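In this view, the complex is presented without one of its protein chains, the others remaining in place.
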Amino acid sequence: MFEFVVQDREARIVIDRGTRRNAVPVAGWNELEKCVRAANTSKASLITITSADPASFCAGADMVELHALAEDGRMRRKFAGSMDSAFGWIRRTNKPTVALISGGCYGVGVALATACDIRVARPDADFAVTPARFGLSYPQTDVEALVRLVGPGHAARMIYGCEHYDGRAAERLGLVELVDEGEDLGRDLIDRIAANASSSLCSLKATMLGRWGSRERFETSFASPDFARAAAQYRGGRG
Amino acid sequence: MFEFVVQDREARIVIDRGTRRNAVPVAGWNELEKCVRAANTSKASLITITSADPASFCAGADMVELHALAEDGRMRRKFAGSMDSAFGWIRRTNKPTVALISGGCYGVGVALATACDIRVARPDADFAVTPARFGLSYPQTDVEALVRLVGPGHAARMIYGCEHYDGRAAERLGLVELVDEGEDLGRDLIDRIAANASSSLCSLKATMLGRWGSRERFETSFASPDFARAAAQYRGGRG
Partner (left out) sequence: MFEFVVQDREARIVIDRGTRRNAVPVAGWNELEKCVRAANTSKASLITITSADPASFCAGADMVELHALAEDGRMRRKFAGSMDSAFGWIRRTNKPTVALISGGCYGVGVALATACDIRVARPDADFAVTPARFGLSYPQTDVEALVRLVGPGHAARMIYGCEHYDGRAAERLGLVELVDEGEDLGRDLIDRIAANASSSLCSLKATMLGRWGSRERFETSFASPDFARAAAQYRGGRG
């Protein structure tokens, strides 16, 4: 249900389970993790996550399995653990990650989007975090990711009120960074990122994640081949 | 000076001291805390805090007592301690909290509003944090709550510059989540929250607060009666 392809400097993961509006079954999270790990070790400079069906980015957990989850504690632990592990790989990959969101984005679909560094959405995307409507809770890490993006007040309004937000409203909140009406969703930003030095992107991502050694990374970046090339161009009048 | 009433699933605390523009005297904080503790153990699903007088949500600490505060260190400690305790109860109650703000909201009135999860304001509400105009400081916890909502830059501008913001300006800053011109301030959002499963609201609030056990709360929510009901409805075609 996930496709993975590397094209030029972009590793793209595509959610393709249109018959269930891209709802993710319990077994799907492990498959997603495998894609992210493959993307992480690929030669790509950045990772994008999007859907094959423009009508649905991700409808969340698959409701068809929820009856089984209600009755089987082991399955619940597998669900929570494998989802958390997949999102952890997305958060801690060494490349910038961009979610490209078209159509519905609900429940843990929002958690998937907030696990990425940047979110680009269609104006008619539709966001909602609705566990409270179904008697459910929401993972701590995903609550915290939401709070970091929209602040505790808007996170509370989303989570307790289960309101829906389109792309523009989500942008005003800080839930998405960019609304894009162009044909190829997010293409300008993807190309801008891909045009930059991959050594820089890797160092900057490690710094954003607070990884040990940021000071060394900053200082030694001045001794990198990528910088030598840029400095030579600058002296040649192209800076 | 505080009224407390539970109606349907809403526990409402009303500030009613119109003769002093709802300024809170030293003895008032303890009374507020009692209301919050009663609301916390009530059967309501959420707590709202509002004012009887639409011209003034809360004018802050009562200036009439400030002369006494200047001279009496024991009274200052009682003031700071009882206010901090009341706000602590608001922050740590197990239900979502919504401040409904009409009219003036000044000084520790803003601290009261930021202690709630969500803020709904009238367009002509008037916010200002003005201790610097009076030679005063502001409690650390309340500074931090403000920073979490509006960021350190806007918090600095508010606190050092003592500027006033109406409802729409406060919304742009992130100080309020919703501006409402409707007759019954905040009613749509209150009803949306109250319509959700109270077990979910309680679990989600605990998760927002970072309380121990969020993973168990998430996993066991799938075994809750509220979820069983929702899943049955979903299979019946109403999901």
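Structure notes:
The first chain written gets the first letter, and so on, giving A and B; residue counts start at 1 in each chain.
Operating definition for what follows: contacts are C-beta pairs under 8 Å (C-beta built on N, C-alpha and C of every residue); 3 or more make two chains touch, one makes a residue touch a chain.
Computed from a prediction, not measured in an experiment: that's the story for all the values here.
Among the residues B:Ile13, B:Leu32, B:Leu46 or B:Leu69, only B:Leu69 touches the chain that is left out of the figure. The omitted chain makes contact with just one of the residues B:Arg17, B:Lys95 or B:His154: B:His154. The chain not shown here touches chain A at positions 46, 96, 117-119, 148-149, 174, 176-178, 189, 192-193, 196-197, 199-201, 203-205, 207-208, 210, 214-215, 217-231, 234-235, 239. By the touch definition given at the top, chain B reaches the unshown chain through residues 63, 66-67, 69-71, 73, 76-77, 80, 131-140, 143, 147, 151-157, 159-163.
One rule holds in what follows: only the chains that are shown with their structure count from here on.
Separating the centre of chain A from that of chain B, both taken as means of CA atoms, is a distance of 32 Å.
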